[in-house]
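Only a single protein chain was left out; the remaining protein chains are all shown in position.
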Amino acid sequence: MKVKVGINGYGTIGKRVGYAVSKQADMELVGVAKTKPDFEAYRAKELGIPVYAASPDFVPRFEKVGFEIVGTLEDLLEKVDVIVDATPGGMGEKNKALYEKAGVKAIFQGGEKASVAEVSFVAQANYEKALGKDYVRVVSCNTTGLTRTLNAIKDYIDYVYAVMIRRAADPNDIKRGPVNAIKPSVEVPSHHGPDVQTVIPINIETMAFIVPTTLMHVHSVMVELKKPLTREDVIKIFENTTRVLLFEKERGFDSTAQLIEFARDLHREWNNLYEIGVWKESISVKGNRLFYIQAVHQESDVVPENIDAIRAMFELADKWESIKKTNKSLGILK
Amino acid sequence: MKVKVGINGYGTIGKRVGYAVSKQADMELVGVAKTKPDFEAYRAKELGIPVYAASPDFVPRFEKVGFEIVGTLEDLLEKVDVIVDATPGGMGEKNKALYEKAGVKAIFQGGEKASVAEVSFVAQANYEKALGKDYVRVVSCNTTGLTRTLNAIKDYIDYVYAVMIRRAADPNDIKRGPVNAIKPSVEVPSHHGPDVQTVIPINIETMAFIVPTTLMHVHSVMVELKKPLTREDVIKIFENTTRVLLFEKERGFDSTAQLIEFARDLHREWNNLYEIGVWKESISVKGNRLFYIQAVHQESDVVPENIDAIRAMFELADKWESIKKTNKSLGILK
Amino acid sequence: MKVKVGINGYGTIGKRVGYAVSKQADMELVGVAKTKPDFEAYRAKELGIPVYAASPDFVPRFEKVGFEIVGTLEDLLEKVDVIVDATPGGMGEKNKALYEKAGVKAIFQGGEKASVAEVSFVAQANYEKALGKDYVRVVSCNTTGLTRTLNAIKDYIDYVYAVMIRRAADPNDIKRGPVNAIKPSVEVPSHHGPDVQTVIPINIETMAFIVPTTLMHVHSVMVELKKPLTREDVIKIFENTTRVLLFEKERGFDSTAQLIEFARDLHREWNNLYEIGVWKESISVKGNRLFYIQAVHQESDVVPENIDAIRAMFELADKWESIKKTNKSLGILK
Partner (left out) sequence: MKVKVGINGYGTIGKRVGYAVSKQADMELVGVAKTKPDFEAYRAKELGIPVYAASPDFVPRFEKVGFEIVGTLEDLLEKVDVIVDATPGGMGEKNKALYEKAGVKAIFQGGEKASVAEVSFVAQANYEKALGKDYVRVVSCNTTGLTRTLNAIKDYIDYVYAVMIRRAADPNDIKRGPVNAIKPSVEVPSHHGPDVQTVIPINIETMAFIVPTTLMHVHSVMVELKKPLTREDVIKIFENTTRVLLFEKERGFDSTAQLIEFARDLHREWNNLYEIGVWKESISVKGNRLFYIQAVHQESDVVPENIDAIRAMFELADKWESIKKTNKSLGILK
């Protein structure tokens, strides 16, 4: 028997999670809810995915252009075991009452506050905490990225200071700027540090900046170590960490552009780079301080987490069994 | 018996043509020549494609990092029937002597002068002219884009004036700017008009501008008609033209970003959009003037042309048989 | 006696018009109305300019941070002869009732519909039409740019087709995108052509595109001539046209960046380039078609027009006397 999955919000994250669900033997994609009949809605229909209006208010938009919908979100909720809420940040909290009323489990994304769910989730760090839960929050792309590498070395961490250089807008979003400026978050430290702490209990502070690019976020990470680690140790650890890949500048990985090109060369769907990319040459230990630079593909790194969260919530598999299944189904290299 | 194909220059165009060759039943990819062992070279090796050094001068680069090569370009030339030259603009002309010496046919790209080859080629416009030829030039991405739509209405054209808004750099190229300026080509009219005339004999003038984006070129086309055409006629013609797609702003195709997103949603390899995208709402006729706006994916629109050129040069198929085979193999929609 | 001028909206255009007013011997800047106490408000205060709240609703914002205001817009209107409305597009129309009630003349900007005023204005084209008028609309930066050069050759024009490549956001605006895409206006022809016709009666059609840059708009202009003109004629005409400057690529004017650098080298306030910049090498005549490329500094080209409009409305000077005074006061080169 397969877990019946619905998706509310079929944009950047929603459509990728939908695709990933369709690749799992133990899940079934029952339908997706959208606010408007744009090309992503037409694509869903082409793929045979039932499309629902995200609320009765939006039904006229679909009717106007003759786009047939199956029903509304409430209809979809009747047919599913779990809903993946991939609506814009802050809306998930408002939607939660609907999910509770329908008696379905729900996964929220990182744009929601931690309090929306019972657990904030990164599979390789705390899969077990989500076992059997009804409400799970997959943390943001940046928090997921920090957690993946820091969790791997967490026994060595005294303190982490990470500077996050964020993309201004996703490739498909042409409304947001800036076009030609650097925008700091003057909230110092930024909220990303505490967000990591909702998953793993480490001492971390962060600062954040927005810059005019669409491809990836980049993190400059500095770790003060409480016990010795060499550069070679860290390389070995990251080589053995799932959903983390090392990239060598020597092979032409000069910027985020080449990391995305790597995903394109693999023919990954939507050039998804589910893995966190760490520049191998950047890994450096000076005294008790470890430095490294990593890049996060904001459109896709949380996708496997959503799949693993579903398995945990329905106790379909244990941690490593789930991670392996998800990885294999999505072509994640390790 | 399959045509044996080699590729000299395995970058943006070369790797795509290599992929396309590997999808053809009547062709075989024998090897590719590269100047350096970057991640694209490693990817070729992973895919089982024999890698050659583009010249003996480059062999040490490969040896230095322990990247095993099969030989050099001259070795590759001995094994192939045709070489696709996908080297940077202007180098093809210099390479031609090598190809002549080896007695292999050669395809050049649009960065070369028309005089490098016997025919300048866009399959749907002049496939027949390349039949049996030894040297064919596939014209540039922009010229291909203009030719595809203009050829479809060529009997109606008195004069064409096209303004080309060009991307500054490919997504994988981080060296070129501008970062924040518009750069006109003050050569007026630009060289693109005469280049179209190497394929179809129409009266055309063009102007060109470079802007800070990486995704696609955009063309603003104005046609003075010599006999009447309505908006509906043009829509019908373009709907029936191969390698041209209509996109509706009403469905959310607001910019080049959404056209690329469409290709990503299709899970096209490298988000290739082999087809020229015309905004349906932009097609407009006022008096004897037709206007439309189209976008060109500079990384991929010439890829099917390279495949068709090979078929013509070896007389493997007639025009529409070749176009159909190529389209089907690459998932080109029509 | 000086004309008493107030300014409603002290942003990109408002602050420049305020500065320009302060440079005129026959005008007095009485005060400016703002919606919030940002750094531009503090700068006004430093310069000794009385600051008013744009409406009673905004007073608390100023009080909250202890920024002393003189009163509200209605108070300002009591003290002025004319108000320059430099509020965001569409708001001028709503504000007009206030101006009428106060019995003050008003100048609107190009973001308003032509119907908001008695005349749409570009000084060198139709100064006389604004003489004695109560409501004048200074047309948009793009329309002003097209009108300046086309008016100079209007007797030769049979038809104009202009493609406008527009900056995405002003340098000071970090909210708008796109970051990495080209966005066409699929309204074809665009509204800019008819807007030029509100000033000069020529046959013109336009198309418009938005690209990720902040510096200037660029226009690719094609004119079908009804009587002969040579390249040299056009150069001579533009050399003798006020508020139009020729720039030579040969001297390093490769893009909009160098035109702005020219204004910076002149130590123009805010690097204002009040003049329309035409690339000299781009001026070209082929048969009966004239081509040229021009750039428009969207932040400043309409500023002298606002000053001339005031003079016309109060009949302070005739056309060329006003233009000369304005030019001299702002360092406009010719």
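Per-chain residue numbering starts at 1, and chain names A, B and C are given in the order in which the chains are listed.
One rule holds in what follows: a contact is a pair of C-beta atoms (placed from the backbone, for glycine too) under 8 Å apart; a residue touches a chain by one contact, two chains touch by 3 or more.
Note that the structure is a prediction, hence the values are computed from the model and not measured.
Taking the complete complex into account, A:165 is the one of A:3, A:165 or A:229 that touches the chain left out.
Residue in contact with the omitted chain (choice from B:87, B:190 or B:214): B:214. Residue in contact with the omitted chain (choice from A:101, A:175, A:191 or A:249): A:249.
Residue positions on chain B in contact with the hidden chain: 168-169, 171, 173-181, 183, 212-214, in rising order.
Residues of chain C that touch the chain left out of the display are 15, 36-40, 42-43, 65, 171-174, 179-180, 250-255, 257-258, 260-262, 264-267, 269-271.
Hidden from this view is one chain, which touches chain A at 161, 163, 165, 167, 178, 180-184, 186-189, 205, 207, 209-216, 218, 220, 222, 249, 254-257, 279, 281-284, 286, 289, 291-293, 295.
As a working rule, only the chains that are shown with their structure count from here on.
Averaged C-alpha coordinates put the centre of chain A at 46 Å from the centre of chain C.
As a whole-number value, the distance joining the C-alpha centres of chain A and chain B reads 35 Å. Counting partners per residue, chain C has 178, 180-181, 183, 212-214 as the residues that reach two or more other chains.
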